[in-house]
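Pasting a structure below so you can have a look.
For this view, one protein chain was removed and the others were kept in their places.
Going in written order, the chains are labelled A, B and C, and every chain counts its residues from 1.
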Amino acid sequence: MVELELTLLGVIVSLFYSLILDGLERKIRAKIQSRKGPPITQTLYDVIKLFRKELLIPSTAPSMFMFAPIVSFSMIIIAYLILPYGFPNPMGFYGDLILLVYLIVASTILLLYGGSSSGNPYAEIGCSREISLLMANELIIALVIATIAIRYHALSLNTVLASLTISPSSILIVLTLLLYIYIESARLPFDIGEAEPEIASGYLIEYSGPLLGLTIYTHILKRTLLYLFTSVVILGLVDNIIQLSDIISRFVTILLFVTLLSILYSIISNICGRFRVRHAVNAVRAIIPLPVLALILSFLGL
Amino acid sequence: MIMELLSSITFFTSTLIRTFLTQNIMWPTFLFTLGILLSLPFKREKCNFILSLFSLISCILIIYLSLRVLLTGKILYFEYVIYRGSIYSRIFPFSKVSLIMDQLSAYFTLILGIVGFASSLYSFHYMTRFYGRLSLRLFSFLYLMFLMSMYLVLISNDVLLFIVFWELTTVSSMLLVAYERESEVARRASIKYFVLANAGAICIIMGLGILVLLTNATSFTEIGQKIDIISENKLLYYTVAMLLTIGFSVKAAQVPLHSWLPDAHPEAPCNVSALLSGVMIKLAIYGLYRIIFTVLQPDIYWGLALAVLGMTTLTFGTMMALIQTDSKKLLAYHSVGQMGYIVLALGTGVHLLAQSSIEARTLGCIALIASLYHTLNHAIFKGLLFLTAGSVLYRTNSRNLNLLGGLARAMPITFITALIASLSISGIPPFNGFVSKWTIYVSTLSTLHPLLTLGAVLAIFISAVTTASFVKYITSIFLSQPRIEVKDVSESPWSMGASMIMLSLLCILLGVYPLAPLSIISSVVGYVSYINPECIMSSIILYPSIVLLKPGVGITTSMSITITALLLLILTLTTLLAFSFIYKPMRITATWFCGVLARNVKYTAKSYYTEFEQSYRLMYSLRKVLYEKIVNPLMRAYPTVTRRYDKIQWEYAFSFILALYALSIILMLLFIRVMLGW
Amino acid sequence: MTVNNDILKIFGDYVIKAITIDNIDYIEVSKDKLKETIEYLTKEYNLHYITSIGVDDRPLTRTLRVYHVFSRVVEDKFIVIGCSTDPHYPHVDSITPVVPAANWAEREIRDLLGIKFRGHPNLERLVLPDDWPEDIHPLRKDVPYNLRSVVEVKVTYPLKRPREHTVLPVGPYHPLLHEPEYFELYVDGEKVVDVEYRGFHVHRGIEKLGESRLTYNQVPFVAERICGICGFTHSTCYCQAVEKAMKIHVPERAEYIRSILLELERMHSHLLWIGVACHLLGFDTGFMHSWRIREHIMRLCERLTGNRKTYGLNLIGGVRRDINKDGVKKAINVLKMVKEELKRFIECLLSLKEVKARLEGTGILPKNDAWKLGAVGPTLRASGIKYDVRANHPYAAYKEASFSIPVYTEGDNLARLLIRIDETLESISIIEQLLDKIPKGDILAKDIEVHEGKIGLSMTEAPRGENIHFVITGKDNILYRWKVRAPTYANLPVLKVMLKECPLSDAPITIASIDPCFSCTDRVIVIDIKNGVMRVTSFKRLLRCKI
Partner (left out) sequence: MKRIKILLMAKKAGIVTEPYPYKPVEPPEGFRGKPYIDPDKCVGCGSCASVCPPNAIQVVDLIDKGYRRIELFIGRCIFCGRCSEICPEDAIELTKEFELASKSQNDMYQVVLLKMVKCKICGRYFTTQRNIEKLLKELPKDLWDTILVCPECKEKSTAYTGSYAKR
């Protein structure tokens, strides 16, 4: 059962690496805005500072206001447990692709429940916007899962990693995944859920101190989780080209893909403005033909 | 003449009592009738107490009976011959009455028992709101009649009995919907429901009539044995199948015929509407199972047709639910949506079981397991949701989501149970909704069939829509700032609380440890699909890793959902503890309105998903087309007529239905004569 | 003279005085004929309402006087129509039904001087804080300037609240605009249905200060601090008003220096706004780059005047510091570099489709609404009305420079953005022209003597619109009356029209599109109110203006 220890190692490494990743993204944003920018470990300092701050609870908020972020944080941690870090994960099972998607949806929803439980109208507006995006986005990931299931008869991440081959539908899958990841991680054109100038940071408005630190950390973890998921799929494709045998090099290539993705997304998100809610939902709807084409191709066996 | 009549009646009742007392299958019905008789003489409080008490005991009995059948596998059978060889048998073929509780009906009676138990426990205090306004006697009569007829439908093996009790259910539920007589909307909804339900009943009667007359047998099991006459004549097979599917899909609220449900359920009292959407629409599923598996054998195209029907229902039902602003109407539309899930899984199962290869049949069994398990789950969390809506109605007397708000602190139990129910209906992992939805996706996606994959895609998308609408539901009732004064609202009485807690515990239990219910369900499926349950169970021994007997997929060790749930609990506790160490004492502050004390700042439910609705106008416009062109003209035909004769609309409805009955019987006879040249 | 004898002809017996001082036609009418005269005038001549001024004339003529100031669009002329009322029964006919733009000005006079206006639609309190006692009117001569009011009960200003819509408080402390103002957006779904404004949280009583403690030459330094960004226009406008009242001849070179610095200030104010607009639209990179370009100008001003923003140059009669040779050279190449970098930045900004999509078609201000409600500056010119003080009523050295006035007709947020961009580029060309035409000579008029009772009115084109200073000179070196009307004061009522039916996510950019500077609009000291709910500190929150 050596893989079990390695998976746990992979989880711990990616938990800390996600903070460094966010620091890296801040550095890139600073470079694009031609300023020096904070050090790479700035996000780590922020989170630690927030954990030491005092906790403010709105008087009308039920106790769910405190528990929702905690449970949504643990949902994300579980999603990390079933991810294959380059080698078949012993915790994975047939159909855990769907469980992964549901864990991501569950953690966002619980965060929104927590946010709107503060009773602040800004939080509710942010929550309703975030969910409209989530709904529109869900159709895309549903199509992607269907394509993977049809083309590679694989509903578990381990088999996805093992059985992916280079084919038109798999390339389309990767493309759609890249777009899905961009939207799901609420990058700039799509960060209507917590648009700072419009609705005063949406559903995070009432959070302070440790809870705010935890929500920010959950958000960063979710982003890294999505990067990991895509780089697992990409690694599945790359396996057909170059055979990477030992486990450490595969894990390092995954981290490499994750960093590349994060740099690419950070650059893109810094050179565009924010969508109106209607624009965001229409833009997500405009992406739908891509995975539908992938699904049709996979039916034809391509 | 009269003496003869009297003697036959006394003879008839004495035999009736002697035979029925001995059979334990009949005890619940006996208790129901006793309840009705006892509650008639009494008034308000006592009548309500008796009504709830008797329905409580009978529901416990039903649960006991069904569990005994399910666990021991011993089928309860009771047959009673009314009269042998007497002059009437020539004209009237139904000579004997046979009731059977096999695994399939036991499963559905279990659902009836659970939801019936919860709603009767609930009605101890809930009915106090109707004291003085409406007569409790009428309610107890209808309520117990409704429960009894549902129970009898599930256990009747005889076709005539099935139809009679089916009609009885419709009549009693229609009257319950119209229980609050003074509201015009309730009366109109009940008539609409009555007409539509009877239109469906007519199709069922025609289908069953054809079966009975052709095979000359009166009980389902016998028709099942002599089915080869029907099955080799493909046209006859498909007409019967189509007739029965339409008949049952009216009661199962499938899309083109679902319009009665969103009008009828909100008007009924909450404990009845919990029963309505928890159990009554499941009878239609039971009917479909009985017809497909015991009578006509499953067929590939029939399965696909059902799957497509399920797909459209789940899409339109839930999309409509997204934009509702009345709490019970929203829940009713969700019942339509969730029934779509069940029929989709059923269709997949039927489609697969009709094939020959062993893998397909195993996968078919898993699909059936998914559909049955989702029926149970849906009954539980939908019943719970209606009960919570009722408890909110009980305290604030309002269903309008735009005005409610801020009840989380005032009604903690209702809030937590409603939260658990809405989390489980939206399929959040540790709860039961996730397990059944997950199985539906796995089974539909593994079939590699284009239509079923489309069904799976729509199902995953729609589950996000369900989540969205329940976030709106919970936020606008419990979490946001109240617009109307909710100062003096306190928690609802203990009996309502107890029933809600019971159902929510069930939700969690079925989600965290699914192995127990699934073994029961796999025995039911085994009974239904004639594949020995062990082989099915082997595929889901280490649930949910489904070992497909497909070469190449390989056997992967499994991490069952239970382990996921446990992990989740452990993680939450650890983070909770970590929290309690490091952060300083909390400080309670006013909600932040940018430095100003603002009033009525509630973000109304109406304004929640306007953007999403605009962007997906296509789906909503289809509904408008569907309504304007097909359903509304039909609906408009009868109200314009009835509005003019308001007082005699009951007579008109009855005459309309009697005419339909006569017409259907003549048509059926004509059809058989033509088809088989009698 | 034409307007005066026109009035004399019609309202002969009611006219008390009708004289013209260089380009101001001053008419005094009796109290009950005020409304008719204004009604007649606005019908006959194409007048642009500027402001109304209340003066406590009790020491001189034992009356309270009200002046309404209009400007002629066709030619460089002002019309001041005034009337007086006795202090014990201060009632005057309100002109808001005729001139809607006068709504706020009359409410301010009611607050500060206690003159009641009959026929005014909603004569509620505008300027003073909610719990200021009802009877004390700060601008009256008998009220000391450092009065601390005794606080009794906390009265919340009753904003009209429609029931069914969600109320969204864009409150005093909101990340949207870094100044204390209070908008209440009534939201239906993602659409703003109505807006209520309750501002004046930082009203600092500068006018009262100017009349009581400051001497003539100390007032420019206070005038400069009315607004955190457009300080220099205020001090220039004040000095020009006094110079007009005293008929002081300002040396040519001083006028050139004033115009050059006015244009520099317009550039850095517009660049600041473009940055804030990018931030509100989510394009933070645009924010950083536009402020990077702005930094060059701030550095240039620091070199020329010794301070980045409060130049402190203006005195009555001229300027205190000269621009030497290398200062001019330095300015020219800085401007060249800024022009080229700005062109590249604007090209990038307008290439973003989603930013443009959000600006087009939102916050539309129709042309007649703009004119009727008295919008000023870029907000007015974006709705298709060509009215710029630098062209219509030229002052300082604008006569020598030739420049074009950008006008757009759509009246939406995009038009307002494009206008400000064109104006910045236009300013660069103005400065270059003035720099190479700057004459020699001294920079400050010598031996100024100031006598009492003169009236001075001057208008300058601030980056946000026209701003007016009205001055009545008093004895022993202290002003008698000093009225400041900042541009945002005129633009705020227009917001109600622009915000109707605009999507919620574009409400911030629409509110910011008039480039509100609330520190200009508010001018009373907010006393430390100890009422437990909200502690309003007295010093001004200049987060944005502290450069």
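Operating definition for what follows: a contact is a pair of C-beta atoms (placed from the backbone, for glycine too) under 8 Å apart; a residue touches a chain by one contact, two chains touch by 3 or more.
Everything quoted here is computed from the prediction, not taken from an experiment.
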Inset, instruction - Mind giving the shown chains that are in contact with the missing chain? - result: A, C
Legend entry - Residue touching the undisplayed chain, where the options are C:Asp22, C:Glu347, C:Glu449 or C:Asp476: C:Glu347
Inset, instruction - Decide which residue listed in C:Lys116, C:Arg321, C:Lys339 or C:Lys454 touches the omitted chain of the complex. - result: C:Arg321
Inset, instruction - Based on the whole complex, identify which of C:Gly306, C:Pro366 or C:Gly453 touches the chain you can't see. - result: C:Gly306
Inset, instruction - Could you list which residues of subunit A touch the chain missing from the display? - result: 31-36, 267, 271-272
Inset, instruction - Tell me where the left-out chain touches subunit C, residue by residue. - result: 214, 217-218, 221-222, 225, 285, 289, 292, 295, 299, 302-307, 310, 312, 320-321, 341, 344-345, 347-348, 351-352
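In this text, only the chains that are shown with their structure count from here on.
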Inset, instruction - Quick one: report the Å distance separating subunit B from subunit C, using the average Cα coordinate of each chain. - result: 68
Inset, instruction - Could you tell me the distance, in whole angstrom, between the mean C-alpha positions of subunit A and subunit C? - result: 49
Legend entry - subunit B residues counted as touching two or more neighbouring chains: 593-594, 601-603, 607, 611
Inset, instruction - Two or more other chains in contact with one residue: find those residues in subunit C. - result: 166-168, 174, 187, 190
Legend entry - Residues of subunit B defined as touching subunit A within the complex: 406, 408-409, 412, 415, 419, 426-429, 434, 438, 441-442, 445-446, 448, 450, 453-454, 456-461, 463-465, 467-468, 471-472, 474-475, 478-481, 544-548, 550, 552-554, 556-560, 564, 567-568, 571-572, 575-576, 579, 582-584, 586-594, 601-603, 607-609, 611-612, 614-616
Legend entry - subunit C to subunit B touching residues, read off their complex: 156, 161, 163-174, 182, 184, 187-190, 533-534
Legend entry - Residues of subunit A touching subunit B in the complex: 51-62, 64, 67, 70-71, 73-75, 77-78, 81-82, 90-96, 98-99, 101-103, 105-106, 109-110, 112-113, 116-121, 124-125, 127-129, 131-132, 134-136, 138-139, 141-143, 145-146, 149-150, 153, 155-156, 158-159, 200, 205-206, 209-210, 214, 277-278, 281-282, 285, 295, 299
